[in-house]
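Removed from the display is one protein chain of the complex; every other protein chain stays in position.
Take a look at chain A:
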Amino acid sequence: MGYDPANPMADRITDIGPPHYSKFHPPVVAKNKGKWLWHEITQPGVLVHKAESGDECWTVRVGAARLISTELIYEMCDIADAHCDGFLRFTTRNNVEFMVDDKAKVQPLLDDLASRGNKFPVGGTGAGVTNIVHTQGWVHCHTPATDASGVVKAVMDELFDYFTSMKLPAQVRIALACCLNMCGAVHASDIAILGVHRKPPMIDHSRITGVCELPLAISACPLGAVKPAKATVDGKEIKTVKVNNERCMFCGNCYTMCPAMPLADPDGDGIAILVGGKVSNARSAPKFSKLVIPFLPNTPPRWPETVAAVKNILETYAGDAKKYERIGEWAERIGWEKFFEKCNIPFTIKSVDDYRLAYDTWRTTTQFKYTNAIK
């Protein structure tokens, strides 16, 4: 028995939702849920949680690419079967966690992971860099301005030492989104790598009537840059749109609504770097990431400019910030003008906001610091 194309609605089951999570809790978790007392990171990538009952849950966290195969997942299952009573979990940042209920089981698990080459690096805890959350990029999306998996791999290779250690002032969350849709929530990360377009959309007049609702394409533009227009295709006048290039800020939203308005381009596209966002409410309020480098070129396969820029910001911060200070808190304490000076990043007009509510970001005080920007 199985799906019958001749009778597609037969025995249809719908709307059953996900399986109940309690089926998948490791026994020590099931037993102590809601009764945990404290936790400690005993070494990078290894956590212990202590319960009121005296039970301990030891977690070994490993990094993984986000794009992974069923073969690799079977291998993870083998590890969980051998060490963890057949349970494992994934974290929000695409790490994998193996849990055991006894300290004595930790070392054999670590040895097993280490024996498998570089497939399962242990780390991603505490005051270090954990896994980069990212989007699809050239592997699977239709709007990207850059790749995702490849840039992340190149950056993580370079920052690997910060994944396996905890020597930073605080945790550093890096994220990548391959276009301004920002599926990857880069808008609130310590360091955000963002794919950006720099050329306005082209218009495929010969296809537009077939594939687009013109009013939707026109209303999609947050800047009103898309206007109705006429064009001649094969001697016939058709209704189409035109783009006022001066108003376009290359968000790609029109393309999302209208496939006949592509804007991707090998030279136009690349990467912007944003800095200083955070989600947690600890100490200071959540913050948006701020644009500090407006453009770096796409240079596959290893994106050396982007890798260097990220590493430079991370290490400047590491050398200068106080214990517990997140990158955004550090930048605000020293002042953004000092951030640019210390990181040796040229300040350009592109970092001065000219979008809506921009005024909130202009300096309306005579309090400032002298840096090399003042000649």
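Operating definition for what follows: contacts are C-beta pairs under 8 Å (C-beta built on N, C-alpha and C of every residue); 3 or more make two chains touch, one makes a residue touch a chain; residues count from 1.
Everything below uses one rule, namely that contacts and distances are computed from a predicted model.
**Student:** What does the UniProt entry say the missing chain is called, choosing from "Dissimilatory sulfite reductase alpha subunit", "Dihydroorotate dehydrogenase B (NAD(+)), electron transfer subunit", "ABC transporter permease" or "3-hydroxyacyl-[acyl-carrier-protein] dehydratase"?
**Tutor:** Its record in UniProt gives the absent chain the protein name "Dissimilatory sulfite reductase alpha subunit".
**Student:** Which listed residue (A:K33, A:K239, A:K350 or A:K369) would be found touching the missing chain in the intact complex?
**Tutor:** Of these options, the touching residue for the absent chain is A:K33.
**Student:** In the complete assembly, which of A:V133, A:I193 or A:A309 touches the absent chain?
**Tutor:** A:V133
**Student:** Which one, A:L180, A:I193 or A:I327, makes contact with the chain that was left out?
**Tutor:** Once the missing chain is taken into account, the touching residue is A:L180.
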